[in-house]
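Just one protein chain is left out here, and the rest sit where they should.
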Amino acid sequence: MEIPNPNIHMWQGNVACAEGAIAAGCRFFAGYPITPSTEIAEVLSQKLPAIGGNFIQMEDEIAAIGAVIGASLGGVKALTATSGPGFSLKQENIGFAVMAEVPCVIVNVQRGGPSTGLPTHSAQGDVMQARWGTHGDHPIIVLSPSSVRETYDMTIRAFNLAEKYRIPVVLLSDETVAHLTEKITIPDPASIEIIDRKKPYVSPEKYLPYQIDETDIPAMANFGEGFRYHVTGLAHDETGFPTNNPEKIKAQLERLNRKIQRNRNDIVEVETFETEDMEVLVIAFGATARSARRAVINARESGVKAGLLRMKTIWPFPDEEIEKIYKSVKKIVVPEMNLGQIAHEVEWATRREKPVVRVNKINGEPITPNEIYESIISQG
Amino acid sequence: MEIPNPNIHMWQGNVACAEGAIAAGCRFFAGYPITPSTEIAEVLSQKLPAIGGNFIQMEDEIAAIGAVIGASLGGVKALTATSGPGFSLKQENIGFAVMAEVPCVIVNVQRGGPSTGLPTHSAQGDVMQARWGTHGDHPIIVLSPSSVRETYDMTIRAFNLAEKYRIPVVLLSDETVAHLTEKITIPDPASIEIIDRKKPYVSPEKYLPYQIDETDIPAMANFGEGFRYHVTGLAHDETGFPTNNPEKIKAQLERLNRKIQRNRNDIVEVETFETEDMEVLVIAFGATARSARRAVINARESGVKAGLLRMKTIWPFPDEEIEKIYKSVKKIVVPEMNLGQIAHEVEWATRREKPVVRVNKINGEPITPNEIYESIISQG
Amino acid sequence: MKKNAEITINEQWCKSCEICVAFCPQKVYEMGRFYPKIVRPEDCTACMLCEKLCPDFAITVTVPDKIEKSQ
Amino acid sequence: MKKNAEITINEQWCKSCEICVAFCPQKVYEMGRFYPKIVRPEDCTACMLCEKLCPDFAITVTVPDKIEKSQ
Amino acid sequence: MDYLQYLRKDKMPHIWCDGCGHGIVLKSILRVIDKLGWDKNNIAMISGIGCSSRTPGYVDFNTLHTTHGRGLTFATGLKIARPDLHVIVVSGDGDATAIGGNHFIHAARRNIDISVIIYNNYIYGMTGGQVSPTTPGGKKASTTPYGNPDTPFDISRLAQAAGAAYVARSTAFHVGKMDRYIEQAFTKTGFSVVEVLTPCPTSYGRRNKEGRGVDMLMYQKQNSIGIEQAKGKTAEELKGKYITGVFVDKEQADYRQRYDEVIKKASKLNK
Amino acid sequence: MDYLQYLRKDKMPHIWCDGCGHGIVLKSILRVIDKLGWDKNNIAMISGIGCSSRTPGYVDFNTLHTTHGRGLTFATGLKIARPDLHVIVVSGDGDATAIGGNHFIHAARRNIDISVIIYNNYIYGMTGGQVSPTTPGGKKASTTPYGNPDTPFDISRLAQAAGAAYVARSTAFHVGKMDRYIEQAFTKTGFSVVEVLTPCPTSYGRRNKEGRGVDMLMYQKQNSIGIEQAKGKTAEELKGKYITGVFVDKEQADYRQRYDEVIKKASKLNK
Amino acid sequence: MSFRYEVRLSGAGGQGLILVGKVLAEAAAIYDGLNATQSQSYGPEARGGASRSEVIISDGDIDYPKAENIDILLALTQEACDKYIDGLKDDGILLVDSQMVTNIPKGQYKVVALPIIQSAVERLGKFLVSNIIALGIITKLSGVVSESAVKHAIRARVPKGTEEININAFYTGIDLATHWLDEHGPL
Partner (left out) sequence: MSFRYEVRLSGAGGQGLILVGKVLAEAAAIYDGLNATQSQSYGPEARGGASRSEVIISDGDIDYPKAENIDILLALTQEACDKYIDGLKDDGILLVDSQMVTNIPKGQYKVVALPIIQSAVERLGKFLVSNIIALGIITKLSGVVSESAVKHAIRARVPKGTEEININAFYTGIDLATHWLDEHGPL
């Protein structure tokens, strides 16, 4: 028996998320319990006060995201975690955070839907909601982890992207990964890159909280730092004050969307596996990508040249990454624990030139390697 | 001067919606005021009690949709109306209505978004949200009127579809149509088709509120009619009681989605204009379709063979209807008061074979005929 | 009067919480290996407390007609 | 004391609500065609009521230093 | 009495843990319904989400299990649409006073003829023991591992301030009181609230070393005090005591009566 | 005093209608801030949506105009993250007690050190005059064309029942009282509420034939009564009267003090 | 080909221009058997600031319901005139209150400046009826709706008890316009 390495843990995905948040510098959590995300709150209720942070259980999910935005405006990195029903409730305020450009991280541990659905079972049914759940055109960043270690890393990345781009970032986990206990070796804290919001370097009188410049990402002053600016969910101009001027509105909303579009290469992350000579491309994410990987290995063993593109970033959608590799394949298999939400986007990205075979499951059970394997090797 | 015909009115879109609801048999409204939908509530607060109906202003939008579902379970046709921020808040309970298959109508009069956005200005930014706003895979029906008369007719149709398919139906209006006062000749009440939910014809002991039969649409007993069944947002079987049985869950969720898919031809309505010999196809909906129509006429006058497909049903998406007519065109113009939500679906439907030219506007102003015209006639 | 009440325990539903055992004023029950045992049925006064407190609908105390009426 | 208070009305901000006119205990104001007129400035006791009640930040009553201190 | 006639027997045994008080409350509700002789077809029982909110699944009425905290909103719509139905809402402390707190005070304000039975176990039972707005200060929950820093709501006081017509509190142990209060609530025209203090051994008792359900009921037996007796006592003397009794019982027009006036007026004006 | 130093002058004149009381309330807030000598950089003013909620746009602090009803939730996060800031929430009757009712009672329960000034004009001003939870019974609103059938909330009573440390009510007319209450609220550690009754001539006064703002203020002047004087009076005598005064003023540990204990405990245990 | 006549009414919030738009549209649609739409733009709060109401009248379908090629623009304030002049046709009519709008924007259109508000106050003693005076002027100048249709529409719309003063105001407007035409010749 080896002397145990203190950096090795058997952690649940949800624990890794909480630990990742702390590693990212998160010092505020506001939430409302809901299966299967509750452990994130429970761990942070214990850990945050121990390091001088704050944990608060709010009266509902709407209040939780409100508090998170408030804390972030005060300069503290803030997190909330929920599942489908709570994610639906948070939508109005998520839109506020997008519009007011307040960095924060929202974890949605997906469970079976719609409605109360299957609270203790797994699903990936909130992919489109994560993109479009709030009203009005808006950009958003959505990441989806496949493992416990990745949950840790991605939580950190979620905070980094939120801070860098002044945007709420959704960590879209699923019951399978969130409740999976897995071996994790956590990285040396010194090796972890932490990004903080860009601070204004002008005097308060000159500060434009929604300035349109060459970066498209305005510097952000925290409340109480002498800048005394105004934050609103109304359409506003560079000063942050409401306006009805169509030109100014247009300029701001375009910048808002552009700041993510133009940085999509920095944001979008995919991982490919055995894609060089593949004839069948599997595109998967989250827990399902684990099964997909095994299915690819098994298919190769049976002589079918399969490859996997695993989406770590879901939104912005990795269309360019798919575009680069799909041309030569005979078909594309898209397994997901929903009725084909990603498959539809894959069809868009690939112009429906290739058959896109959907492997869907919505009964709360994870998709097995074999179910994907069958679709890979089947003819037609 | 003619003797005025009592069926001719100058009505606002919102008034026509309220009047259409009454004509459809709606006798319950629960809402929460929000610009630009408030007039619907105001008119109904006056009219409903006068015909023995009930109007209630609830404490928020969540409560309003809750009350609407409760009233519908009691057998009374029920309506709520809101705009973006309220629509976001209603999402959780909309999912409940889908899952529990409770007919009701939700009006979303779109205003500028995201967030508080532009309360008094027009937009069409909630198209994707109307489809995907609640968590989990779910079907939905979304209709979008272009005129005051159509608001009246479509409100009736929304109730009919809701009752026929046991599903919430979203009437996705926009500030332009909702606040437009326009001449309307209302039809003879006797000529209006009214559809009521299918009632069970079995004895209470045999009644299965979520029966899977050849129609896929279970009969619906109202509370208090002797059937004493159970309604839940949890995954349930044919009896309506919660289950964790993967087979039964699958069967129900598939039926839930199938009942809309297989009836999409009954639900999807489009209107075409000058599409026979067209070289440029314009696809539009809501207020924008009015400008599009004029643009098409103007283009034809300038010698460009343009045609219009106006989507009256937005979801299920009229992909087949588009498929039928797009092959011969040189390009497709999609004007919408958002950043291209429908254009993306059009690209999917047309396999990105044709250039899809987006005419987008998100500053609160309606798209003018000329802006569309320019895109129709421009080269490339 | 005492002797007339009839007590049954539905072991399919009983969850062995021991509430009946603890609160019966007449100590009619004792806890068994898995379920409560009715050890002193003759002491039962048909006070119904056990039935009312059993959270699992597992106890039925039946009182013969005339007694019920005379209560 | 009365004579020393100086009253100004910012007509850019005044919305002609007439609150100052109605509540000045000394009837210092009368309503004009569009804006209140200061008709009896000499009667002003610098009670500040008009300033406090003007919802539009349109009235300023300035009290010379020493008076303010003696209040 | 025969509880079984009101139960969906094939759904039994219920999911509640051994020693959970929820079953005791449900029984009281059924006894009252039986006593009142209500027709099962005319009863609608509605809940939100939680262990307590699973109640409707077990009873043979028109039953509706809604979204977390929203039971009262659905009930409001149903009651207005169908004044002929007896509308009963069952709710947990979390369901009624955390996420559903606003609906609770507004239903009270409207004085709509609905009875709410709140199973107050000071905790979120269903999700495994997180702190609730009624968890006493200092107590442990899975999200207050160092003890709850907050002060709990007094549900009855809140209901009273918001305008309810009838408000009472009992423990699950005091079945006689509970029956009486629930009966008074059910027969009251207007908004009535009965708060029942009930043990959750699994998610609350265990963590706070209060033992099993049976122990927690014993505590209730020994530490309850009626409001009348409580009146003279100091806060010190009342520490750890459960104060039970009827807090409000007043006559005032309910929502229906008032809206019927609106209908009368409107019909006259629009004739 | 010089109000202008606290105003964003380029945003003036404000959007409030002629005779609207909101400006009077804002002035009172500014006078108190001036008196207390607070540094503008350390003040955060937060609101929801409504005419009243437009206040933050005009003042030169850290200002945040959130979503309808949610101001208190943002404020809670900010105050916890930044205990050094003075956090003031301004809200309307609809914002605070309709859609935001739950956040209101929970902020009170937590006794978090935030002051809320509620501009209660009995109506939804911003959206054109719909009934609000505080609209008196019988009054007309655009959604109660036959008169409001409902009974209004007593905001102060609700705040009290929910646990606020300081609760007071003034009219906009009574500037002296208003200043005093707001000052007491601002200096209170814990959750403090000042409800100011304020005229909305446009959306309420006109429809209810109560005249212009000036007339409505005159009514306030003539029909207000302090709680002390009100005590002896019958309901009949108090009809149509505005009861003003301080309803609660108590000392109790605020959220911060209690959570600091948690932090202390946690740090010790996890060393 | 069907005709399309565009009217834009502009001024300050509270001047009753939305009512004028509605009456004009109803006159055309309900009493004159034409087609009509009426729309308005709101400020951030539907209160205060410059306000705009537009009426399109046609004997055919009205697709785009906003004014683009305005036949007649009413401007009761200088701010409104400056803000809403865009879109007035080259040969369109710019109708302004001669006291409120003193700075006439340059353009090809025909300018009709009349003391609308003053007439309301002085002739009818009621500031509030300026809007109906303007309606009378527009009725006369445009010729697109019949006087009797507008009269009926006014009676149907205005609050009970105010019919007479409003009809008077309307004729005051007709009068002002008639005089102007007499003086300046037909438009």
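Letters A, B, C, D, E, F and G mark the chains in the order given here, with residues in each chain numbered from 1 onward.
One rule holds in what follows: a residue touches a chain if its C-beta (ideal position, glycine included) is under 8 Å from a C-beta of that chain, and two chains touch if they have at least 3 such contacts.
This structure is a prediction, so every number in the text was calculated from the model and none was measured.
Checked against the full complex, the candidates E:G77, E:G100, E:G128 or E:P152 give a single residue touching the omitted chain, namely E:G128. In the complete assembly, the contact with the undisplayed chain comes from A:L180, out of A:V43, A:L180 or A:V329. Listed here are the subunit A residues that touch the chain not shown: 1-2, 4-5, 8-10, 35, 119-121, 176, 179-183, 290-291, 293-294, 297, 366, 368-370.
Methods note: only the chains that are shown with their structure count from here on.
Taking the mean Cα position of each chain as its centre, G sits at the greatest distance from subunit C. Subunit E has its Cα centroid 38 Å from the Cα centroid of subunit B. Averaged Cα coordinates give subunit A a centre that lies 56 Å from the centre of subunit C.
In subunit F, the positions touching at least two other chains are 17, 65, 67, 98-99, 101-102, 106, 128, 133, 144, 146, 259, 262, 265-266, 269.
Looking at subunit A, residues 46, 49, 59-60, 62, 85, 92, 96, 115-116, 232-234, 242, 244 sit in touch with two or more other chains.
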